[in-house]
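Got a structure for you, questions after.
Removed: one protein chain of the complex. Kept in place: all other protein chains.
Each chain carries a letter (A, B, C, D and E) given by its place in the written order, and its residues are counted from 1.
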Amino acid sequence: MIEYAQASDEVRAVYDDILATRKTDYINNFWKALAAHPPTLRRTWETLKSIMEPGALDPLTKEMIYLAVSVTNGCGYCTASHTAAARGRGMTDEMHGELMAVVGMANETNRLADGFRVEVDERYR
Amino acid sequence: MIEYAQASDEVRAVYDDILATRKTDYINNFWKALAAHPPTLRRTWETLKSIMEPGALDPLTKEMIYLAVSVTNGCGYCTASHTAAARGRGMTDEMHGELMAVVGMANETNRLADGFRVEVDERYR
Amino acid sequence: MIEYAQASDEVRAVYDDILATRKTDYINNFWKALAAHPPTLRRTWETLKSIMEPGALDPLTKEMIYLAVSVTNGCGYCTASHTAAARGRGMTDEMHGELMAVVGMANETNRLADGFRVEVDERYR
Amino acid sequence: MIEYAQASDEVRAVYDDILATRKTDYINNFWKALAAHPPTLRRTWETLKSIMEPGALDPLTKEMIYLAVSVTNGCGYCTASHTAAARGRGMTDEMHGELMAVVGMANETNRLADGFRVEVDERYR
Amino acid sequence: MIEYAQASDEVRAVYDDILATRKTDYINNFWKALAAHPPTLRRTWETLKSIMEPGALDPLTKEMIYLAVSVTNGCGYCTASHTAAARGRGMTDEMHGELMAVVGMANETNRLADGFRVEVDERYR
Partner (left out) sequence: MIEYAQASDEVRAVYDDILATRKTDYINNFWKALAAHPPTLRRTWETLKSIMEPGALDPLTKEMIYLAVSVTNGCGYCTASHTAAARGRGMTDEMHGELMAVVGMANETNRLADGFRVEVDERYR
């Protein structure tokens, strides 16, 4: 993990943009780990920043979708950090509970559809 | 697949509830396949109906989360049917594009976090 | 896909063992595809034959476990072929329905456990 | 995590049913975590109780299928708790070893089938 | 799917870069589908182009790694297209067979490690 004080100019430029964009003074471990490979750090941050901007979907909805994927992939780090991010954007306990219920149910019916080998309906093609 | 006309009373009761709840005259293949095991049909429908009701999250947000999970699991049937359902609830092309961008990015960073073996930050524990 | 008539001696030896072990006259597509790389064909068949023999678990239980994994991985070929194999060993409609119900539920609670970031209980360590 | 002593009436009713059904005096962490969202707690417990009852499949077989799915999904909590549950229902070391062997092999051949892009045999459709 | 002739200027600029970079006259379906959301098309292509360039790893090795991931995720489209791409870069039948053998084995031992709940050795931390 590369700390801010040890960072090369290339890495520090990304760290500074993270701090400014997020209006924070904290670089989380994910970025410090990616800094081991600066092109991956820069590319990942720039893509993430662009994708998570407000657009047709609002930032909280995007964070909850991010969390739904992270839970489905069983990524412990991502589940922890995106739960925090979604709460920071306004996700309440009730919203979290409903989100988890939908994620759990989707995982269940995904397997039922595959297990019963359901063919796609003509109207959904 | 059990068609409406062939359905037992137990199965038909579920089909009727699907038709009434969704205000449609169409039973999609997923339910016709699950009807091979009536307790699973009934339980799955009742749980799904309850989870997808409006609550702290609106139905469109729930459908997009459902779709995010289905895509992440690579479930073809579920991706097709929940894309249709989300569009039916108002998902535009622009929203679909942003949803896919978030889903793709989350799948990428989930693997980067696991691959670089990133430890959870103290503040996210 | 390598058909029996075109098979090299090395491949044919495996095919003959499949036919004799399974008391069938049919080589399914999986083996014909693997025959493109004979060492993988031989190793896979020999390991599979050994693992699926009766032991502390009976062959039907093993087939149902195989099917549970295949459904969870969303492998269409494997779901189709192991559903057939389990039925051939005695899986009834009722058993299939209960198997799918357990597989679906396990996929749901797996995600709930990850999503709520549940710590392992002291007694399960 | 909601402890028994802090639980609301709604949550305590579920806890009491878990204790009575399982003839135990221990609520494991999974349920204490789900209690953060009582409707998800209640629904999950009721569905699980119903699915894991003896039926066409016996409870030990159901637990081993549950474990096979949990291992395949890489769910650490679920693997730990369902290994304990299966042992509690009579899974021996030998049965556990064979179960893991089948799970490992199924994961291997699932990928081989997908990687060699094997088409489903006519007879399995 | 957006064909070249129907493409907006923004989409056509990406298509032209794909054709020039790959020295081909063929746009494959993946890009035509992504063109439904031009920012995702452009970002995905630019990132992919940059990542797949020769670097510390040669392009064939990168393609085989891409294929290994695609097979593990059970992505049918990706397995088909990256098998073709790897063959185009020199992957022989023998290399393909060994690649699949490693992918299959890794999937098997991943589950065994999770199933036996193996703790990370001190020296690998």
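Convention: contacts are C-beta pairs under 8 Å (C-beta built on N, C-alpha and C of every residue); 3 or more make two chains touch, one makes a residue touch a chain.
On a predicted model such as this, the values are computed, not experimentally measured, just so you know.
**Q** Of B:28, B:61 or B:107, which one is in contact with the hidden chain?
**A** In the complete complex, the chain left out is touched by residue B:107.
**Q** Provide the residue numbers of subunit A that touch the chain removed from this figure.
**A** Residues of subunit A in contact with the hidden chain: 36-37, 39-40, 43-44, 73-75.
**Q** Over the whole complex, note the residues of subunit B touching the chain we left out.
**A** 67, 71-72, 74, 76, 79-80, 83, 100, 103-105, 107-112, 114-117
**Q** Using the document's contact rule, name the residues of subunit E that touch the chain not shown here.
**A** On the subunit E side, contact with the omitted chain comes from 26, 28-30, 33-34, 36, 40, 44, 47-48, 51-52, 55-57, 61-62, 64-66, 68-70, 72-73, 75-78, 80-84, 92, 94-95, 97-99, 101-103, 105-114, 116-121, 123-125.
What we mean here is this: only the chains that are shown with their structure count from here on.
**Q** Would you mind naming the chains that touch subunit C and likewise touch subunit D?
**A** Chains in contact with subunit C as well as subunit D: A, B, E.
**Q** Regarding the subunit D and subunit E pair, does the interface count as same (over half of residue numbers shared) or different (under half shared)?
**A** Subunit D and subunit E contact each other through largely matching residue numbers.
**Q** Going by the touch criterion at the top, tell me which pair is linked by more C-beta contacts: A-D or A-E.
**A** Result: the pair with more contacts is A-D.
**Q** Which whole number of Å gives the spacing of the CA centres of subunit C and subunit E?
**A** 27
**Q** Nearest whole angstrom, what separates the Cα centre of subunit A from the Cα centre of subunit C?
**A** Here the centre of subunit C sits 34 Å away from the centre of subunit A.
**Q** Name the residues of subunit E that each touch 2 or more other chains.
**A** 39, 43, 74, 100, 104, in rising order.
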